[in-house]
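Missing here is one protein chain; the remaining ones are kept as they sit in the complex.
What follows is chain A.
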């Protein structure tokens, strides 16, 4: 159910996510403490290659990582297997990727 490829994908995305999560939390605290308005935040993210890359990579890693994690839970606790399990893995991964990519696009480029 979890072969070497999926295991590696999950470990590597965890490695990518670790600093990004810390960065994300730091930014959230900073934005709230400083009392930045939505317009001010957008002013800093719009057109920023850095924030596009930061959250773009974050969304990519989260989609892969969460899809594999939920796959394991669905199999061990829910008894899902075979094509249904693959379908769930892909649905979660692509769903998160689409939602996340839209959000990243909206705050950096759109």
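Note that in this section a contact is a pair of C-beta atoms (placed from the backbone, for glycine too) under 8 Å apart; a residue touches a chain by one contact, two chains touch by 3 or more; residues count from 1.
Just so it is clear, contacts and distances are computed from a predicted model.
Q: Of the options "Succinate dehydrogenase iron-sulfur subunit", "Phosphonate C-P lyase system protein PhnK", "Nitric oxide synthase" or "Putative phospholipid ABC transporter permease protein MlaE", which is the UniProt protein name for the chain that has been left out of view?
A: Not shown, but named in UniProt as "Succinate dehydrogenase iron-sulfur subunit".
Q: Consider the whole complex, including the chain that is not shown, and state which of A:6, A:66 or A:101 touches that chain.
A: Considering all chains, including the one not shown, the answer is A:6.
Q: Tell me, which residues in chain A touch the chain that this view leaves out?
A: 1-4, 6-8, 11, 72, 75-77
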